[in-house]
Structure formats: structure tokens, C-alpha cells
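Here the complex is missing a single protein chain, while all its other protein chains stay put.
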Amino acid sequence: MRVLVVNPNSSASMTALIGECARASVGPGVVVDAIDPGAGPVSLESHYDEAIAVPHLLGVLEREGAAYDGFVIACFGDPGLHAAREILTGPVVGIAEAAMRTAAYLSRRFSVVTTLPRVIAHTWSIARDYGVADLVGGVHACRIPVVDLETDPEAYATILAACRRALAEDGSEAIVLGCAGMADLCARLSKELEVPVVDGVAAATAEVEKLVRLGLSTSKHDGYAAPPAKEIRVLR
Amino acid sequence: MRVLVVNPNSSASMTALIGECARASVGPGVVVDAIDPGAGPVSLESHYDEAIAVPHLLGVLEREGAAYDGFVIACFGDPGLHAAREILTGPVVGIAEAAMRTAAYLSRRFSVVTTLPRVIAHTWSIARDYGVADLVGGVHACRIPVVDLETDPEAYATILAACRRALAEDGSEAIVLGCAGMADLCARLSKELEVPVVDGVAAATAEVEKLVRLGLSTSKHDGYAAPPAKEIRVLR
Amino acid sequence: MRVLVVNPNSSASMTALIGECARASVGPGVVVDAIDPGAGPVSLESHYDEAIAVPHLLGVLEREGAAYDGFVIACFGDPGLHAAREILTGPVVGIAEAAMRTAAYLSRRFSVVTTLPRVIAHTWSIARDYGVADLVGGVHACRIPVVDLETDPEAYATILAACRRALAEDGSEAIVLGCAGMADLCARLSKELEVPVVDGVAAATAEVEKLVRLGLSTSKHDGYAAPPAKEIRVLR
Amino acid sequence: MRVLVVNPNSSASMTALIGECARASVGPGVVVDAIDPGAGPVSLESHYDEAIAVPHLLGVLEREGAAYDGFVIACFGDPGLHAAREILTGPVVGIAEAAMRTAAYLSRRFSVVTTLPRVIAHTWSIARDYGVADLVGGVHACRIPVVDLETDPEAYATILAACRRALAEDGSEAIVLGCAGMADLCARLSKELEVPVVDGVAAATAEVEKLVRLGLSTSKHDGYAAPPAKEIRVLR
Amino acid sequence: MRVLVVNPNSSASMTALIGECARASVGPGVVVDAIDPGAGPVSLESHYDEAIAVPHLLGVLEREGAAYDGFVIACFGDPGLHAAREILTGPVVGIAEAAMRTAAYLSRRFSVVTTLPRVIAHTWSIARDYGVADLVGGVHACRIPVVDLETDPEAYATILAACRRALAEDGSEAIVLGCAGMADLCARLSKELEVPVVDGVAAATAEVEKLVRLGLSTSKHDGYAAPPAKEIRVLR
Partner (left out) sequence: MRVLVVNPNSSASMTALIGECARASVGPGVVVDAIDPGAGPVSLESHYDEAIAVPHLLGVLEREGAAYDGFVIACFGDPGLHAAREILTGPVVGIAEAAMRTAAYLSRRFSVVTTLPRVIAHTWSIARDYGVADLVGGVHACRIPVVDLETDPEAYATILAACRRALAEDGSEAIVLGCAGMADLCARLSKELEVPVVDGVAAATAEVEKLVRLGLSTSKHDGYAAPPAKEIRVLR
């Protein structure tokens, strides 16, 4: 089985980190490749960033898709998820949906710890879309920009503090990490907090492995059918 | 006051039709320009189409935005709406949100008549996002592709039949037209059906006029703040 | 176009204030008259007050309705809204629904600042009815009775403080003013708070102008059909 | 214990019928009086009818309230319920809330059978307000005006047919009668349909008896506190 | 009329207390017996406790059911409620559903005060199931284990403090007691707090009396039909 994990931003170091975490989440016989489009925003922290990144993401999937059995979109907003399902035959899983649904197997109430305050209201909106809003105790921002997650020496301590605050204030029983760039902190946080901490990169990659092994893929009836063929004009 | 209505697909004839309907919806002293990116899919009937079209749409808004007071995104899925709000200072309204919220002022239950069956489940999802799902009696597809709306001689009769079916089956009291390409049929349908028929192009343009006159625009605190400045890599 | 704004309480000074704000919200060619029943409670701060006021409100609408194209009910609980829609042919908009739906075009989360704590739970109930409860970050009472809004020299400062508290505690991005008597403070609050502040009087009046221009009015099919003719007994 | 059941319309024959059904629902030692305002619409079939009737209803409650321990509002829309709770110290129960909450103790899904199609959407809205919408399988109109319920010789057969249709189409397990004027048909329908049929008049009266015996009454903290004292202007 | 109140735990002293409170809640001519299975956990504070207790509870109901007209399950999680409805012909009411629906007749927002923090998230889940979650201001744990409610000399003061905190923090207008073991404190708390305090034992017993008097019982159509007859294997 071959799984392609696409980091939709253009940060090669984050792609490497994501690849490592994704590979650690699968069973024997599963090949995981991590890739990014090599173009577009270096991090996705706004709807604008996502909008610019998505065609690059879809381009990667169109180019590479035939060689893989399943796909992960490794950015917590799940950008391009619906479109990717339309153009691919293998299953596609976003890390936000995977993280939040996984947490629902583990706890009665969980909190999301994310990067910037600007995404808090949107994270609640995503949680409603995925049907887990009743389980979300709160969404907390650690106020670290995505690109600083790798370099800020205080990043781990700041995120840990945000997790502790979330558990205490929200009465939550588990944590969902709201950014692919936090994937490598998951085990350490979980050990220190003594509650489940769910990283979406691992959760989504393992979910794709699960779906492929079960022979399940996106329904091609109506909602995710291949896009109707049509003229696409190119600017000269 | 100057309002820019962007048709995110690349069909010049639909842009003309949209412009006409938008201009008919505003008061004296309001200049309405309708534009399309001149690139991208000729119609938007899938998430893929939307994803490809949105950067072109945002490009138009970035280029032309400074000359306008408010903006309409004239495609029923409201593609790029959140991103547009981030990059502009004037208010931005999508035709789906405007049509559905407008219908909520007019009736206790309304139905949406759209183009293809593939968008039905997504239309329900949009209705939930906009808080009007409890008012939606049903979503009905007339099974006419967007580009055929202008040329199919049976289009009006088929849509009328879908509206009648919706009113009867759903117990609905009003109709929302689920495609910008149906904008010009609105008055005729309303007259024949004897219930309010809401076209989103008119509803959104008039909504923008309303917001601009009231001095209201997108909050720049958190959710729709300008995107963080960052490197955007370009493929060579 | 002629729009009638009815203040359902019997405070002539508030009617004057409402009329001023309403007139400032419309475009050229729109005549706005503000009126009150001249009878009933001097302010509406309870369901009892509303119940007593509504027949007077409906009496005004029955008497004056034929001369107007659209109607605003200028009290934040939207008293008599459904009944007014039944007896009139022009569109009718309440200031609570208009303010909350307008805020939904401007922000991902907004807070309502109202007068007395006794209306907080009911305001949440209204927000659910109008489908915006998921967007409401909180409802805050400034603890100023309606009739004191015009005379209390501390009113503006107290309301400003309540708005600041709401934005900080709720993580909100915009404010909805929960009383027609606050209409004249809207621009000043917005300037000082640097977020959109929505006054329902302006929002509803502009919404009526929008609906009338679009040729849209209340559906007369089922839910808002004219009341069945019947005997109404009068006590002698 | 003394319970006052108020029929908010002005039909003396319906008041008599309601009184009979209410008295049959209480235990020994409970005195039930049924009354109507003697003024206002002869039946309530619209929001307008309700709005006109409510001040008369509240007048009766203000005049007679001191002599009773608890109160029933005997019209399925529960008109004036919130206001009545504000002005009375004893508990107040509406027949719609009582019928629907009672049905929730008896079945996983129930249908409402009401009079006219015009109230269907509003009945759904009430069900959402009372938190039972997920249990409602459907709302069905028998198309008999309220005043004809007593005189139409086909009324019983027509309602029975509507109930049968509701059970079959909705997969429901119980019926809620959506009009006080159907109260006397309840037992007969239940016997013939072999499922629970809930009449709100009986359910609400017994609920009031229950609340009074338990020493429970409306909270006077915030939401239902007595209305603030204020000037009420009277037209001369 | 004979009502059986079953305490599903095996604490005879709690059964006695429950019986006393239940008997105080009914009218003349109603015989109330309180019983416990004499086996199973001495208190129910986990899903495990409930699971172990329920077959004992059902055994009591099967053995004693024929002699009674209606039934109360006197534990706040309403364990075994659906199953009990299947095997009995008389109505069955749980104390959690009865307490929460009763509070909905009395206030716009109420808080639940329960025993241990571990049940908070589940209490919210129950509130959603019963359709009252929108009315719940908060769920507060007094941190007293069930068996200590009778013996801890600080129990009353601790619960009173939790109620005061709930009213203040949640903006609530009434209290629901989240444990059958608090039933005897209800009147005293209500007097001191000056808001309605609802005990589920009293509420459920009076509800059963109400249902029986109204001739209403569980629908035997589909959802609560008698369990299909089948082989039940016994371990030797």
C-alpha cells in the first residue's frame, strides 16, 4: 500500500517533519511519501493562504495520484479536501477531521490547541461541520506563528501551557493539536499531560491506511463524483 | 458608491447577465461593475472547479479592490468568500448567503432549486453553515448544467417545474434560486409561482449597497484580519 | 419608496431618535416615517410589556399600512413580527433579526450588548430562532433601563465598557446593539471600539429598502397568509 | 388546590369543552375552573389572532390570578406564556409544551396533527423551542378550521385519517393533538389507533397539578421576574 | 393508583429516603412503594456501576411490575429506562428526564448540581438527548460521593455552595439536583436560594401519577414494543 501525504504549504522542513510523523503511524508494508507543491505560501494561516495553496495541492494530487492508494491533506483546516475527493479514486483524509473524530473515540470532551487567535472561530466552524462541536470544550491559541513552531525555543513550553490551561478551564479529557507543525510534539505532550494528545498527521495517515485496507474509498455517486469535464481558460 | 460584482467563472456571457441583474437591484447613485477573471473554468459545478477559480477571483479583487466600496461573489457556493473578506476592507457578500438569509425575512420555509444533483448535499451543508437549515424544506436539482442555462430552450420550463415540485413536496412558501445563471428568470418565475423567488445576485448586490450605506464592513479583528504577511513561492 | 418604522413603545422621544437613525440609513428617494402607537408601555422590557404593546402596534400598521411599501418593527425583541407579516402585503423586518443577520456578514463571532439581565436568556432564544446562535459569543447586559438610555449621563460610558468586556471575554469580532434606544450611539461606539457595531434600526430599515427595491415581499402561501376572517368579540 | 384553565379565544362552547377535559385530568381535591376572556377572536388560527387575544388573556389572569394556585393556557400555540409567567406567582403551563414533553415520555417519535396547513411551519418552530424537534416525525394538518371542530360531522373521521397517515408516513409511535378543540376526541382516537394520543389540555392541567403539589413555581430570578413597573399610556 | 419507585442501587437507607420523598410528591389515593434490588453496586457513579445494576433493576420490574400502574427509575443517569419501557405496560419515568423537563416549565436557564466531576460531560450528553441542552447554563460537581451524601456533615453546606456558584456563574434561574441522594435537601435549598430547586425523585413520581391518571402509557408501536422473544443462555 502506498500513501501520499501532501503538505499544502511550501515549507520543505515542515514536509520532512510531517513525513516522519506520518511514517511512524503506519503498519508494515505501507509506504508513505510526504510531498509539498514547492510553490505557494510557506505556511497556511488564513483563508487567503489556503485559497492560494489549494490549486498547487490539487496539481500535486493530479500529477502523483495514480501512483498511490490513499491520500492525506496535512494542514489543520483541511484545505481542498472536497476537491481532492472529486479528482481521486483513492480515499482522502484531512488531518482536522481525522484528529477530531479520533479524539471522539477517546474522551467525552476534548480541547483544540491551535496557533493563532484568528483561527479560533473557524476551528469551531470546522468542528460543527464534522459533527463534534458538542464534544469540544474549547479552542485555545498558543499565539505561535506556524513557521516559528520549528525554531522558537519556547514553542514546546508555550504549547504545553496552552494545553494545561485548556484541560483546566474546559474540563476536557484530551487534546487535539490544531496544526501539522505540532505533530512531532505529540508524544512528549501526551506523556507530560497524562491525557491523550491527538496529532492529525498521524491520525489521518493511519485512517487512510485503515480505509485502503478495508477496500473503502470515496463514493463516486453525486457529492464527490469526478468534476464535470469543461473548458478551463488560461490567461495569456 | 461603487460595487464590484465578480463572476468567478470565465463565461463572459454569464458575466453580462449577472451584471444586468446586479445593476437592476441597486438604488440611484450606485455604480455596479460586473467582471470575471477571464481565466479558469467556464462554469463552477464542483469543488474542484471552485478551487481552480478562487485564486483568479482573488486576483481580480486584489487588482480592482481599491476602486470599489463593496463586493459580491456571484456563484452560489460562495467560493473564496472568507479569503476575500481577509484581503479587502469593503464588505463582501456571497450570493448563497444573501439569498438564503433574504428568504428568511419572507417565509417560514423555503426550498432551493439548483442545477445538478451533485450539489444537493453540499447545499444542505451551506444552509447549516448559514444557520438557515431549519427553514429549508428541500433542495431540488433541475438537472441542467450551468452553461446550458442560457441556451437550453427548455431551461425555463424545467426550472419552473422543479420549483412547483419543490413547493408541493416540501410545503415551502418561497424559492431560492441556487445558481447565478438563473438570475434573469427570477421575476418571471415569481410572477408565475405567486411566491417570492429570491435570486442571490440581486440579493447580494443590494446587501452590499445596504452595508456600505450603513458604514459597515468586515471586522478586522481576528477571524477576517488581513492575512499574515509571508513568503509565497512561485514555481519556475 | 415609503418605509414606515414603528416604535412599539409609547415614548415620543425614542420615536424621534429612531426616526433620525432610520432616515440616515436609506438611499435617495426613500421616505421614512417613524411613528409610535401613542399608547401602551413607555418602554418594552418584558414579555408582558410586549404583549400589551403589540395590538397597538398592529393597529398602527392596519391604519397606516396601505400608504407604505415596507415596514420596520423597532424593538429588539421583534414583537408582533409574525402577526405584522400576516396583515401586510409589504415586507416587514424586525430590528433583532436584521441586526443579527447583518452581523453575520461581517464577522465570525459577535456579541450582543443589551439593557437588563432579565432579557439575556431570551436573547439567546431569539438568536437560536434566527439561526445565528453558533455565531454569538455572548450576551451582555449594561444594566441601564430603556428609558434611562436617553437621560443617564453615564449611559455611553457604561455601554462602551460592556462592549469592551464582551469583545474581550467572548473573543468576539463585532457588536450587536440589543435595544432600539441605543441606535444613536452606534457610530461613536464603532469608531472607538474599532470593530463593526450593528444597530438594528439602521439595519432593518436598510433591509426593508433592499427588499422593496428587489420587489420581494412576504410570501402569502401558508405561514404568513392573511389571517382567516373571523368574529372578534369586543367587551362592552 | 385551585387551577385556572384559560381558553384565550372567546368561544364559550370551546371553553366548556376544555373545562370538562381539564377537570377529568386532575386528582381528588383539585378544583379546576375554565374561563375565557369573553372578548377577542372566536378562535386563534394566526399570529394576528394570538396577538389580539393575549392582552385579554393577561387581563383575565391579572384579575383572577390571586385566587388560583396554578394556570393553564389552553391554546396550542401557547400564546402569552412567557408574559403570564412574569405576572403570576403560581406556575403556568401551555398546552403545546405540555403535550409535546408528555409525548417524549411515551415514545421515540411522535407526530403532531393540527388544524390548518398555515400553522405547520410554526409548529415545527415551537417543537424546536421546546427541544423536541428531533422526536417529531411530522406535522399534519387535517384542514378543519377550529370553530368547525365542534360542528363538522366529519371532524372525527377526518382527524382519525390524518392520524393514521401521520403514523404510517412518519414512522411515528404516538400522536400529539395540535388544538385544544380536539381535546374531547383524545380517548376515542387513542383506543382506535392503539397508540398514545396526547391532548395538551389534559397534559397541561395535570402538569400544573404536579408542579403545585411539588411546591414548584416559576423562578422570579431574571427571565420571568415581574415586569418592571412603568407608565402604560392609554388612548383617549 | 400504585406507583413503584425503584432505586437501582443496593443502599437500603437511600431507598428509604427516596421512598419518603416520592410519597410526599403524590396526591390522595396514590400508593407509592420504594424498592431496591438488594443486589448490585451500593451506589451508581459510573457507566460500569449502571451496567451491573440494570439487570437487577429489570428483574425487580419483571417480578413486581404487574402489581403497579406506573414506575420511576430513581437514579439520575436514568439507567435501564428504555429497557424498562419495553418490558412494562405502565409508564416509566426517569428522574433525570423528569427533573430537567420540569425545570423547563419554570425557568429560561437552569444549572445542574451533581456529585462527581466524572459525570459532568455525560450529564451534558443526557441534556442533549432530552432536548434541554440549550436551557442548561452549566453542570457543577459538589465532589461528594453518593454514599457520603447521607453521612457527610458538610454535605448540605457544600451542595448549597455549589448551587450558589452555579446560579452566579451560569446566570441560571433554577437548579436541578443531579442525584437521587439529594432528594431530601430540595425544599431547604429552594428556600435558602429563593429559586426553584427540582428534585428528580419527586418530579418523576408526580409525572408517573400524572401519566397514569391521564390514561397514558408507553407506546407499544416499534421503539418500545415488547422485546422479541428469544433464547437467553445461562452459564452453568
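Which chain is which? They are A, B, C, D and E, in the order written, and residues in each are numbered from 1.
Here is the rule we go by: a residue touches a chain if its C-beta (ideal position, glycine included) is under 8 Å from a C-beta of that chain, and two chains touch if they have at least 3 such contacts.
All values reported here derive from a predicted model rather than from experimental measurement.
Student: Tell me which residue among A:Ile87, A:Leu135 or A:Ala162 touches the hidden chain in the full complex.
Tutor: A:Leu135
Student: Of E:Gly40, E:Gly70, E:Gly90 or E:Gly200, which sits in contact with the chain we cannot see?
Tutor: Residue touching the absent chain, from the options given: E:Gly40.
Student: Hey, which of A:Val54, A:Ala166 or A:Leu211 is the one touching the hidden chain?
Tutor: A:Leu211
Student: Which candidate, A:Thr15, A:Ser43 or A:Ser107, sits in contact with the chain we can't see?
Tutor: Hidden-chain contact among the options goes to A:Ser107.
Student: Of the residues in subunit B, which ones touch the absent chain?
Tutor: Against the left-out chain, subunit B lists 117, 120-122, 124-125, 128.
Student: State which residues belonging to subunit A touch the missing partner chain.
Tutor: 25-30, 91, 93, 97, 101-102, 104-109, 130-135, 167, 171, 173-174, 187, 190, 194-196, 198, 202-203, 206-207, 209-211, 213-224
Student: State which residues belonging to subunit E touch the missing partner chain.
Tutor: The list for subunit E reads 10, 37-43, 45-52, 54-56, 58, 80, 82-83, 85-87, 116-118, 120-122, 125, 128-129, 145, 147, 222-223, 225, 227-228, 230-235.
What we mean here is this: only the chains that are shown with their structure count from here on.
Student: Chains touching subunit C and subunit E alike, please list them.
Tutor: Chains in contact with subunit C as well as subunit E: A, D.
Student: Fitting on CA atoms only, what is the rotation between the copies subunit A and subunit C? Please report it in degrees, nearest 5.
Tutor: C-alpha superposition angle, subunit A on subunit C: 120 degrees.
Student: Quick check: more C-beta contact pairs in C-D or A-E?
Tutor: Looking at contacts between chains, C-D has the larger number.
Student: Using mean CA coordinates as chain centres, what's the gap between subunit D and subunit E in Å?
Tutor: Taking the mean C-alpha position of each chain, the two centres sit 27 Å apart.
Student: If you look at subunit A, which of its residues touch at least two other chains?
Tutor: Those would be 117, 120-122, 125, 128.
Student: Which word fits the touch map of the chains here: line, ring, star, complete or other?
Tutor: Here the contact pattern is something else, fitting no line, ring, star or complete shape.
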